[in-house]
Structure formats: C-alpha cells, structure tokens
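Apart from one protein chain that is not included, each protein chain of the complex appears where it belongs.
Right, chain A next:
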Amino acid sequence: MALANEAVARPRSVSLDVHAVSHAYDLEGRVLDVLDGIELAVRPGEFVALLGPSGSGKSTLLRLAAGLERPRAGALLEDGQPITAPDPSRILVFQDPTLFPWRTVWWNVATGLEARGLLAKHRHRVDDALALVKLETFANAYPHQLSGGMAQRVAIARALVNDPQLLLLDEPFGKLDSLTRLSMQNELLSLWQKVGFTALLVTHDVEEALLLANRVIVFSDRPARIVAEIAVDKPHPRRRDDPELVELRRAVLATLGISADV
C-alpha cells in the first residue's frame, strides 16, 4: 500500500525512445557492426522483451540505454531527454548477479543509495527492497553463502532500492536452473505489477518473453535489425499452455528461423 501511495507522488515509469540507433565495436582493427538502425518506442510502464540470436546485439542496446556507452549513430531518449551517462533512474541488471563479494547482502543492496549520499536518511529503503525479494532474513549473509537464485534476487533488490523508472534486464535468469527460473519469473512479474517500472528484458527464452512481456521484439543476426514485433495482449498471470501463447510461440520461433514443430 505504501508503495502505491508513493507511486502517486513520484512517477514510477518513463518512456524509452530509441531513434535510428546504430552501434559498432572496434575489434583488433576491424569494425564489428552490432546494431543497425534500431527504432523502438517503449511506453511508460510497458514490459518489452528483446529476443534474438546470441551475439546479435541485444545486450548492447541495454548498455546504450543504461548510458554505459554512447551509440555511434542515432539517439536514445528517456522521457524525451537524451541519455548520455548512467543514471539511478535506469538500472541495468546483469546476467550474473555481480554482487560485491566482500559486502553483505544488506550492503550490496545499499550500494546505490550510499553512492548518492542518501543512505543515512533512507536505510529503511534497503530493508524494504530486501523484503520485496523476500530476503530480509539474509541481510547479513555474504554472497558466497547464497544460491544462484537468491544472489540474483539480491541484484534485483539492489536495482529496485533506487526506485528505477526503467529496469534493464540482461538475461537475468539465464544461468538459473529451470525451476528457480520459473519462480523468479513470477516474482519479477509481481514486482513489475506492484512497483510499476518500465521494463526492457533481454532473453533467449521465447516462453519467458511471451509469459512476461506486453510486446516481444525480435532481432536479426548481427548487425541487428528489428525483424518482428509481436504484441501479447493477454492479461497476467498467463498460462504457459494457453493455446494463444502456444500459437504466438510458433510465430516467434518462425521469425527466428526455427521450425515450430518442436
């Protein structure tokens, strides 16, 4: 309830506009084109999934949106403002939890507030974030004492404590076992519904994309272009075996060039 009230006071989500973005890397003197004229408009509060072959530049788009890199061409806008540097309103969650091994769970989550000098006044936000991911009893544990799923939940709490309006998720469940992944997907979904951030999720998992996202964007091979855009107009929670989703899965796999008779 407290969260809902806060949401009124502070806008919880932003739009993300990607305009004609192209990007390339220098690889030992050769230029490696990664993104080729990406156009994408994500509405505030929308959950968009990016699918595509591995190495197709999905993660690169997230790094650009996070402000870790600047695109070679084009522009990225957050609520109309150009993205030029990292900002606590846009948090990137990596595939690995990348927790600081020398910090307890509590202090890992506190990282962002501490960096901005807000920790003294907002200690309770760390506790709230840990409660959101149901890890309050592990506040004093060190990362090596956590399972993979717990560590990734800490990483998500570390992001949420900053009240991100845009959550950028780079295959956050890619390395988890399949059972943990299912429960983490449900948790992410309920956090998204509760907190109301805009979400951009990179994933390899077609089913994951269809279960969570309002819209699925399919990238081509590198250099990536958008080859398909599939709206998923189904209310949450969705059922994996929903005939419509099964049909959509077939369609998405076809755009990825994979026979759907699997």
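Definition applied: a residue touches a chain if its C-beta (ideal position, glycine included) is under 8 Å from a C-beta of that chain, and two chains touch if they have at least 3 such contacts; residues count from 1.
FYI, contacts and distances are computed from a predicted model.
Asker: Leaving aside the chains on screen, match the unshown one to its UniProt name from "Isoquinoline 1-oxidoreductase, beta subunit", "Sulfonate transport system permease protein", "Carbon-monoxide dehydrogenase small subunit" or "Acyl CoA:acetate/3-ketoacid CoA transferase subunit alpha".
Answerer: "Sulfonate transport system permease protein"
Asker: Which listed residue, A:Leu64, A:Ile91 or A:Leu200, touches the chain dropped from view?
Answerer: Spelled out, the listed residue whose C-beta touches the missing chain is A:Ile91.
Asker: Which of these touches the unseen chain: A:Leu68, A:Ala131, A:Ala231 or A:Ile258?
Answerer: The one listed residue touching the chain not shown is A:Leu68.
Asker: Looking at A:Ser22, A:Thr60, A:Thr111 or A:Gln165, which makes contact with the chain not pictured?
Answerer: A:Thr111
Asker: Considering the entire assembly, which residues of chain A contact the chain that has been omitted?
Answerer: Against the missing chain, chain A presents residues 66, 68, 86-88, 91-92, 94, 96, 98, 100-104, 111-112, 115-116, 134, 138, 141-150, 158, 162, 177, 179-180, 182-183, 186, 237.
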